[in-house]
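Have a look at the structure below before the remarks.
Shown here: the complex without one of its protein chains, the others still in place.
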Amino acid sequence: MALRKPAALGDTQVMASTIDLATLSLELASLEASARRGAARTLGAVPEAVPLLCDRLAVESALSVRSAIVTSLIRLKSERVVEGLLPFLRSEDTGLRNAVIEALQEMPSEVEPFVAELLADADSDVRIFAVNIVSLLPHPSTPLWLTQVVAEDEHVNVCAAAVEGLAEIGTEHAIPALEALPGRFPDVPFIAFAVSAVIRRIRGL
Amino acid sequence: MSAEQKQILVVEDGATMRMFYRDVLSRAGFVVEEAANGFEGLERALLGRFDMLIVDINMPKMDGYELLSRLRNEPALRAIPMVAISTEAGDQDAARAYDAGANLYLVKPADPVALVQTARLLTGAAA
Partner (left out) sequence: MPLSSAMTMRQGHPPISEEEYNIFFEFFYRRTGILFNDKKGYFVEKRLHDRMEKTGSTSFRRYFDLVRFQASGEELQCLVNIMTVNETYFFREDYQFNALVQGMLPEIARSRKIGDTLRIWSMPCSTGEEPYSVAIQIIENWSRADDFAIEIRGSDIDTRVLNEARQGIYGERSLHRLTPALRAKYFQSVGPDRFQLREELRESVDFSIANIVDPLHTTRYRAVDVIFCRNLLIYFDDVSRRLAVEALYDCLSPGGFICLGHSESMSRISSMFQPRKFGDTIVYQKPLGND
């Protein structure tokens, strides 16, 4: 026995099958995870499928299917996708929340119109997630947004997250807000530590 | 490295926060290694020999709860003491971390004195 030559696949390519939204939406609810993954993947080329994918994301339990849905939503990125994903930032499901944060980081210009509102959310956890999203956006306004958070946000963990973001992309403009921060949270050693590390980095010391 | 020195793996996505933990714990005599998300933490834990893990809850790719429960399912790792740290201060968040396998739950930002005390207690390191 040992080695046996597999049946030849050759260099020929397979033809695409047609996309039928009704069938795919049934498959997205199939009992088989592999069928749900397949449907989620195919729907990544169908802009009308955004609500369908978001609805499934809310109830999907298999990690692999969730991942396929998120990938398809990233491929379909639009303001509609952002609107569909933002409610999940309030989910109790940590894994889902973090998957959504990763997806939003992939669509900077689509997220931009929502940034101000997110950074002003009443829930400090949502503001932390907003800072996490903003920190990794390849968007020119990012340093400014983070500096504003450092200057104004009342919650220590929101500010800490913003300082963390500025460590990578902070500029001279952020220094006054950073320097004022340890005074606002004198009992938190991490803040003083992080601020001095970030200022050192900005000044290139 | 002397026989006394205990090794701690810090799993946290914030680079500055990791620097802070490293600073605090290495001053107290611990050897610190870092991982930037839960999955990386699991890989490092499999490859290394750690006396304690510090695990952040909100992380990309694999969150802290998932990491804790996967660690508790690894025969070679399940006995390592694990400290969960999260920004979420609610009772249900602590309960979830304990269910997933944490030995202790601290709320962010963690106080450096408490962190060192916890590390000494859980690793059995001398003060």
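So that you can tell them apart, the chains are marked A and B in the order they are listed, and the count of residues begins at 1 in each.
The rule is simple: a contact is a pair of C-beta atoms (placed from the backbone, for glycine too) under 8 Å apart; a residue touches a chain by one contact, two chains touch by 3 or more.
Because the structure is predicted, anything quoted here is derived from the model rather than measured.
Asker: Just to verify: which one of A:29, A:46 or A:74 makes contact with the chain not shown?
Answerer: If we include the chain that is not displayed, A:74 is the one touching it.
Asker: Decide which residue listed in B:15, B:31 or B:107 touches the omitted chain of the complex.
Answerer: B:15
Asker: Taking the full complex into account, find the residue in A:46, A:151, A:169 or A:192 that is in contact with the omitted chain.
Answerer: A:169
Asker: Pick from A:3, A:22, A:59 or A:122: which residue touches the chain that isn't shown?
Answerer: A:3
Asker: Which of these touches the unseen chain: A:47, A:138 or A:176?
Answerer: A:138
Asker: For chain B, which residues lie in contact with the unshown chain of the complex?
Answerer: 15, 35-40, 42-43, 46-47, 61-62, 66, 70
Asker: For chain A, which residues lie in contact with the unshown chain of the complex?
Answerer: For chain A, the residues touching the absent chain are 1-11, 13-16, 33-34, 37-38, 41-42, 62-64, 67-68, 70-71, 74-75, 106, 136, 138-140, 167-169, 197, 200-201, 204-205.
We adopt the following convention: only the chains that are shown with their structure count from here on.
Asker: Please compute the C-alpha centroid of chain A, do the same for chain B, then give the distance between them in whole Å.
Answerer: 24
Asker: Okay, in this complex, where on chain A does chain B touch?
Answerer: Result: residues 94-95, 97-98, 101-102, 124-125, 128-129, 132, 156-157, 160-161, 163-164, 167-168, 188-191, 193-194, 197-198 of chain A touch chain B.
Asker: Taking the complex as given, what residues does chain B use to touch chain A?
Answerer: Spelled out, the residues of chain B in touch with chain A are 14-17, 19-20, 23, 57-66, 87-88, 108-112.
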